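Please read the structure below before turning to the comments.
The complex appears here without one of its protein chains, the remainder shown in place.
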Amino acid sequence: MPETTTALSRAHHTIPPLNPRNPNRMAIRILINLARFAVTYVVATVVVFLFMRLIPGDPAQIALGVNATPELLEQTREQFGTNRPLIVQYFEWFGGLLTGDFGTSYVTRTDISPMVLDRVQVSLILVLTAMVVALLVAIPLGTWAAVKHRNFSGVAIGLGSQIGVAVPGFLAGILLVIVFAVGLGWLPANGWTAPAVDFGDFIRRLILPVVALASVQGAILTRYVRSAVLEVMSEDYLRTARAKGLSKNGALLKHGLRNAAIPVITVTGVQIAALIIGAVVIERVFVIPGLGSMLLDAVGNRDMLTVQSVVMVLVAITLILNLVVDVLYTLIDPRLRRSA
Amino acid sequence: MMRRKNAILTTAAIATAAVLGLAGCSAGAGNSAGSDGETPTTATIALTGTPTNLDFTTTAGSAIPQALMSNVYEGLVELDQSGEIQPLLASEWTVSDDRKTYTFTLQEGVTFSNGDEFTADDVKFSFDRVKTDWVSSLKAKMDVVDSVEVVSPTEVAVTLSKPSNAWLFSLATPVGAIFSEDAVDDLANTPVGTGPYAVEAWTPNESLVFDTRDDYWGEAPGVEQVTLKYFADATATTNALQTGDVDAIANLQAPELLSSFESDDQFVVTTGTSSGEVSLSMNNQAAPFDDVRVRQAVLYALDKQAILDTAWNGYGSLVATYAAPTDPYYEDLNDAYPYDPEKAMDLLAEAGQENLDITFTVPTRPYAQAVSEIVVSQLKDVGINATIESAEFPAVWLDQVFTQHDYQMTTVLAVEARDILTVFNDPNYYIGYDNSKIAPIAEEADAADEDGYVDGMKQVAEQIVDDAASGVLFLFPNITVAKADLQGMPENAIIEALDLTNLSWN
Partner (left out) sequence: MSTQQVPTPPSQAPRTSAISAPGNASTSGTARSGKRKLSATLLIGLILIGLVALAAIVSFFWTPYDPTQAMPADRLQGSSLAHLMGTDKYGRDVFSAMLYGARITLFVGVISVGIAILIGTPLGILAGIRGGWIEEVIMRASDIALAFPALLLAIMFSAVFGASTLTAMVAIGIATIPGFARVARSGTLQVMTTEYVLAARAASQSRFRIALRHVLPNIIGMVVVQSSVSFALAVLAEAGLSFLGLGTPPPTPSWGRMLQESQQFLGTEPMLAVWPGIAIAIAVMGFNLLGDGLRDRFDPKLNGSRG
């Protein structure tokens, strides 16, 4: 499990563990993380910028087509800024990224930033709601499956989660549309309404895509919760607690859940980051204007500037989430505190 | 397994409902402005294939004029549903005896949506601008114009360098659109025309909202607001229609989905004709299709009726080249290349091209994906091994195929009306047809009288079919599905405009 390993192995081997009694070390740790975040992000901008330059052809020529006159081409290149040295173009773009100004798209000829801002909100609402629902399903189901892991119900949940993980999300989405929208007519088949425009409609349109995302994410998280709780149940301190006379469930509630929460929180962070782009398939099925479909449309239009801007927003979200998960992880893991 | 899955979904659905229920209830009461009972004043039309921006003078792609012509922009003349030229911004016109000078009398009291008054100056400005500022391949249609002269604010005289039968028709297409001199700075986002609608909101890749103009010079449309909603795939459009999110689907891209609407009297399905040919284009200037025998072999190898039946569920009609039954010079040439795999193989053998490997560049549009698989299968039967290469449409296809001519075989929906000369009378067009035989006939026909024009153009079409310059798989149907009480969706798509000016609710 790559991502969790990241957080764990970092905590163990590279960065001095966080110690609440030693605020200096905590600050150092956070500073190191921030520095890494900055370096990673800057390197990523260079990689993405250069990669996008591999697209064959002159953006001005592509935008104007064969019949463009040389003067018009030159004028358009000037307008796009693509006639300047690469390094100048990079720093201009990078400066824009820092100030939140992504420039004007060559293709749609509109400002990219306001559109990205709209789309980020849509994606975050969709993904965060789905993850909340997934957790609400996964925590009780996973715990139940662990506690009853020898019973039929526990095995059934385990099997159900295996299937849930294995079904492509878009298939779940298509089936939901067929059954609940087209068949039963309970909910809209697709589309998006901003919450500020019509909150009731916003909710109605949110339900199916959220269920589609949450069913798969719920299955993934259920597996995590189950194995985390199973693991905690075999811990020494839990046995000790039970030996001291606490009931099995009491011991689990008192000591276990906090420890079981640690890997689950880590995974949730990782999944949110992956889902911001991963939701693109669901966005397509439900015609939701999220970041993923913006990226896909921009790729279809070979709208280079929009593509690289959206990619960097996605990368920033991922890195920030990694950062948060890492800090959160060290804050709540008692073992790491002990080891300091 | 499905049951298990559904159980999970149900659980999740209940959880969602529980979480969101409170919020949903509190908002439910005030907001749902009832469209039940009273007649709606808005209409939402579903389309597939979004415009990249709103400037068709510098951006290729038929989605832009489809949305804007007739609705936002108007020309001096327009085409009616049967393809006849009718007056629009010009109330009448006279043609000089040498057929080179057209004098148009303009409608009075016409304004642009920015408030500017429409005068003869705008006509001169718009026509001149085609030559100077347009970068679309369509601009060639204005090449024949020698000069545009403002006679009076309501009269304009256009002199052609030679008589042309095609020119007046062109004025009904995007090159004839009239712009206001003060409002061409940001055509990509804020188009300004004399049409009944003005652009109220434009969200790229999502929707285009038109509001009816209060100061429109003609008859106002029957709805106050029209929203064009753009979808990435056809299934989503039919789902949206079925759940009432849209009121009509223009030019449905998935005929397989029609059956559920045809049996439902809440909806009306019309299958009109269009000017769009689904082409099978072959690069005449590159091997192996620089050999006429290989091109002919391909045409013999294809069972076009089977292609139409499988790819488009039998909707549409068969034509041999870029001429539709609505064109005056149409002639049925479908018998030129009957389905004959044996003959195809003979021709290939003669050309020394048995076991031919080719690349088939397929744009990412539903019709193209649908025809490509069956075309590949039929070509395989005669020993042509075609490998499909996807090209995103429009950007990649336009760049790679249309601009750089870097392809062997491709397919595209050529929606432009009366485009046979645009496509074949220009060796630099992407098909690269050697037009030396048709150029003189075409020139003569354009300058001839009406009968001479029709005869000449028929000869042109026959020559093109003889040379197997390129194939046409079928003529695209214009399938419209609308709610039964929405009137005025155009049945046919004869020019690249989706004319929404007649919409009204029963």
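Order of writing sets the chain letters: A and B. Residues in each chain are counted from 1.
One rule holds for everything that comes next: contacts are C-beta pairs under 8 Å (C-beta built on N, C-alpha and C of every residue); 3 or more make two chains touch, one makes a residue touch a chain.
A quick note: this is a predicted structure, and the numbers were derived from the prediction, not measured.
Only one residue from A:270, A:287 or A:305 touches the chain missing from this view: A:270. Residue in contact with the omitted chain (choice from A:102, A:180, A:224 or A:286): A:224. Of the options B:81, B:390 or B:463, the residue whose C-beta touches the omitted chain is B:390.
Residue B:306 is the one among B:151, B:201, B:287 or B:306 that touches the chain missing from this view.
Against the chain not shown here, subunit A presents residues 1-6, 8-9, 12-14, 36, 39-40, 43-44, 47-48, 51-52, 54-55, 146, 149-150, 154-155, 158-159, 162-163, 165-171, 174, 178, 182, 213, 216-217, 220, 223-224, 226-228, 230-231, 233-235, 263, 267, 270-271, 273-275, 277-282, 284, 292, 295-296, 299, 302, 304, 307, 311, 314-315, 318-319, 322, 335. Contact between subunit B and the unshown chain involves residues 1, 233-235, 254, 256-257, 259-260, 303, 306, 309-310, 362, 364, 369, 372-374, 376-378, 380, 388-392, 396.
As a working rule, only the chains that are shown with their structure count from here on.
Across the interface of their complex, subunit A is touched by residues 1, 4-5, 7-9, 11-13, 15-17, 19-20, 23-24, 27-28, 31-32, 50, 52-53, 55, 58-60, 133-137, 139, 186, 188-189, 203-206, 231-233, 236, 239-240, 242-243, 245, 364, 392-396, 398-399, 402-403 of subunit B.
Listed in rising order, the residues of subunit A touching subunit B in the complex are 57, 61-69, 72, 107-110, 115, 132-134, 136-137, 141, 159-160, 163-164, 167, 172, 176-177, 180-182, 185, 187-191, 198-201, 203-204, 206-207, 210-211, 214-215, 218-219, 284-285, 287, 289, 293-294, 297, 299-303.
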